[in-house]
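Just one protein chain is left out here, and the rest sit where they should.
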Amino acid sequence: MSATMKAWQVSRWGLANLKVVEREIPRPGPGEVLVRVRAVSLNYRDKVAVEGHEAPYGTPSPYTPCGDLAGEIAGVGPGVEHWSLGDRVSANFYTRWLDGQAAPDMDVRLNALSVDTQGVLAEYAVVPAPAVVRAPASLSMEETATLPVAGVTAWSALVTLGQLKAGQSVLLLGTGGVSLFGLQFARMLGARAIVTSRSAEKLERAKALGATDVVDTSRHPEWASQVLELTGGRGVDHIFEAVGGDSYRQSVAAAAMGARISTIGFLGDTEFTVPIGRLIVRRIVIQGLSVGHRRSFEDMIAAIDLNGLKPVIDRVYDWKDVPAAFGHLERGPFGKVVVSINP
Amino acid sequence: MSATMKAWQVSRWGLANLKVVEREIPRPGPGEVLVRVRAVSLNYRDKVAVEGHEAPYGTPSPYTPCGDLAGEIAGVGPGVEHWSLGDRVSANFYTRWLDGQAAPDMDVRLNALSVDTQGVLAEYAVVPAPAVVRAPASLSMEETATLPVAGVTAWSALVTLGQLKAGQSVLLLGTGGVSLFGLQFARMLGARAIVTSRSAEKLERAKALGATDVVDTSRHPEWASQVLELTGGRGVDHIFEAVGGDSYRQSVAAAAMGARISTIGFLGDTEFTVPIGRLIVRRIVIQGLSVGHRRSFEDMIAAIDLNGLKPVIDRVYDWKDVPAAFGHLERGPFGKVVVSINP
Amino acid sequence: MSATMKAWQVSRWGLANLKVVEREIPRPGPGEVLVRVRAVSLNYRDKVAVEGHEAPYGTPSPYTPCGDLAGEIAGVGPGVEHWSLGDRVSANFYTRWLDGQAAPDMDVRLNALSVDTQGVLAEYAVVPAPAVVRAPASLSMEETATLPVAGVTAWSALVTLGQLKAGQSVLLLGTGGVSLFGLQFARMLGARAIVTSRSAEKLERAKALGATDVVDTSRHPEWASQVLELTGGRGVDHIFEAVGGDSYRQSVAAAAMGARISTIGFLGDTEFTVPIGRLIVRRIVIQGLSVGHRRSFEDMIAAIDLNGLKPVIDRVYDWKDVPAAFGHLERGPFGKVVVSINP
Partner (left out) sequence: MSATMKAWQVSRWGLANLKVVEREIPRPGPGEVLVRVRAVSLNYRDKVAVEGHEAPYGTPSPYTPCGDLAGEIAGVGPGVEHWSLGDRVSANFYTRWLDGQAAPDMDVRLNALSVDTQGVLAEYAVVPAPAVVRAPASLSMEETATLPVAGVTAWSALVTLGQLKAGQSVLLLGTGGVSLFGLQFARMLGARAIVTSRSAEKLERAKALGATDVVDTSRHPEWASQVLELTGGRGVDHIFEAVGGDSYRQSVAAAAMGARISTIGFLGDTEFTVPIGRLIVRRIVIQGLSVGHRRSFEDMIAAIDLNGLKPVIDRVYDWKDVPAAFGHLERGPFGKVVVSINP
């Protein structure tokens, strides 16, 4: 392979500063692999990182963004077993969290791809070997690239932490990447999936994906009462909360006895407020979480391959159209936005 | 036995209206038992109920308050097995919740002693048989009467839901009944117990009970930083939150990776607000709960008998001094306030 | 309604002694309901009970067999809430086990329908109210009658105790009632189902029901090696063991790391023997279980209604053909054998 590669990069924080640069292909050190990147998906946090807001965690500068990759093993560093050239792979967001509980200091030592390391929006990327997972045999590289953050977040919330049971119900607020994985996983697990959106057209697409019920929040801004009505007053067993702020009042109102509210983001507000009395009498659990461990990723891949689940990609962009892809992300895609690299 | 008994009662809501009345001894119906009450402990919610604030749940009027009882079986209704006259017993707060998950409608159909039934601050009380538990062999009637609400709440939080492990740490805010049970259980389970109070004298007593560390909040109103310092920056694994409001900001700040905040009351405020980012990166669980099931009560009794644990009673009052006992409750006792009945 | 009813009954133990008798319709006592029975399904243990082998548990004599019923509420005893005349219901096998852990003495005080009570193969039956569950809205009475033992056993093993995850694999030995529920639930939960049988025709039917893979044990008596081959050497995550004896050697050989073997019967032998070394290095769990609690039944019903799952009935027999139905049971049905009563 040639000695140099192309990479998207910001030298100064800001989406407007994203540029393609030519760099030396990095070499994998001890315990690392080199991946020939084939596809990358975008997450909201990539935009946040490009704007420099993750710098407190140690984001390098100049900075190549993005952590969600799919590709092939192109080299292995000293001491690396298991992987061979050409293996189709992806990588876990947390590069040192293999299974079980998060390390006690994982809030300050993230060891997270493209947070405290260089990102992967490049022709080649070096990844710590413990993070690497075998790509699902049933998915394309573009589909595989959607999994590491959005897929693993939904799987961790519903399966690893939530132990969702068939016959229970899940409420998905909106139709972004995590929500649609939540919808698809819920249905795969035999559970009910209720989806909200302000767009009637997106709700139609959610139904086509298997949503059991939908709530049009442009017509029902007080969506909690709709959810209670749909569930015979019982409420839902699991809610994905990525909004924050006032949304929690409605989430708590819509929560069933013993329900779980997975706190996975703060798109609307950086805090939330809830009434204690209802939390107590309904024995509600609010669980903060962020992506998950490699074992969750591997378990999810097994389920995807077995059940033939196809991630929802709103649009695949060419390598040169990364700025347009970020623009799409900001407008609120239906599912995931993916960049294809040298297909 | 005589046909009538004495009972404390309010005909109009309000602590000032508590009076002793003479009433017929009730007869146990199908599936009920009659208990000769020997001791009753007071909880903050008894005050709330006497003031009429639980009327939405179906509190009867006139109303005899209190649910925490210890006594002897004095009669059994049709279809009741297991219990014999003279058996020393107590009763679970939720009279139909035996084990496992709460019923989906348990927020509206509480089936809770002295909430939607008459209370037990009387010489005799009728109790649904499924609620009855055998009193610990190692405790007096006064000590037994402290268990149903404060003891079971602490046990449910730490053991049933929290699965506290030896070597972990628990933070108890204040020195009320639930906090001191939390302290004693934590130590019994091999865990670390950190206690806060505004009173240096109460902190001394907490230490004498086994508290590993104490924080004087009159000197350290920003107690979270003290807790972080005591734990080497790691934070605590479990927090009992009965305060609400601004206290949660400190609780979240003091919480370790994967920590659990048990929301068990709202002494200070009926809502709380938390920063989402920290909840996410520390993967914190906030769990609403209220007392627990009969199995937790029975498990707790086995542990108390085996380990010789003695509940902390601040003071035992005579039957005639119930108003003084409620007064003590409002001033903030160290542990439990108990009323002894015909000892 | 008339004062008498018809019931199948044995006065002396033995299938050959089953006869229809005319008896007074029983009256529900405190805490009981009367059910107009519409359908009953047969289980292997019904045969065992009719032969008198459950007498040590307190089977009454004369004895009406069977516990799996579907019907309508025809009367309620004193103190019974919730149920109204005409409600379509079924009943949990363990009449006092509502949720959570089994009572410490549930091995000697079974409180099980048709074990230490009269059975339900009659026009009317009295059932303890705590056992009653609402029938699935989506199933007929015949289909509902298949659920209490076979359905709840499979659900308890896979979901309540086994927490089966999508992408995992389940091995079902044979095509009896529990196995086919196991197959259908596994698929509903997104898991892989591998079914064994000596009959190629039954394996075809299993495939039609969704079995991912099948093993013909008439061609492969050493089925464990086939299972290992099908799973790339990894083994299966969950096995239903109702055979016993030598079958366990193969089950342990076919078990994946951390696998669970649910011990649910002893059709072949009353003991089993396993090699300790493999149990240890594969960290295998062998879990004895028998049916389950009412909450599992209710959770299962919610899942059945939501997912439109239809239990597999091999054949529905008329009331008068009960002996033929038991004969079918002994020959090994594909799924369940049901008796319809006054349809």
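We call the chains A, B and C, going by the order they appear; numbering starts again at 1 in every chain.
One rule holds for everything that comes next: contacts are C-beta pairs under 8 Å (C-beta built on N, C-alpha and C of every residue); 3 or more make two chains touch, one makes a residue touch a chain.
This structure is a prediction, so every number in the text was calculated from the model and none was measured.
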| item | value |
| --- | --- |
| Touch partners, limited to displayed chains, of the chain removed from view | A, B, C |
| Of B:M300, B:V322 or B:I341, the one touching the omitted chain in the full complex | B:M300 |
| Residue in contact with the excluded chain [from C:S2, C:S84 or C:T270] | C:T270 |
| Residue ranges of subunit C at the interface with the undisplayed chain | 101-107, 234, 244, 256-258, 263-266, 269-290 |
| Touching residues on subunit B - with respect to the absent chain | 159, 163, 165-168, 185, 188-192, 212, 299-307 |
| Touching residues (missing chain, whole complex) on subunit A | 29-31, 77-79, 98-101, 293, 295 |
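Here is the rule we go by: only the chains that are shown with their structure count from here on.
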| item | value |
| --- | --- |
| Inter-chain centre distance, subunit A versus subunit B - centres from mean C-alpha coordinates, in Å | 42 |
| Residue numbers of subunit B (touch at least two other chains) | 101 |
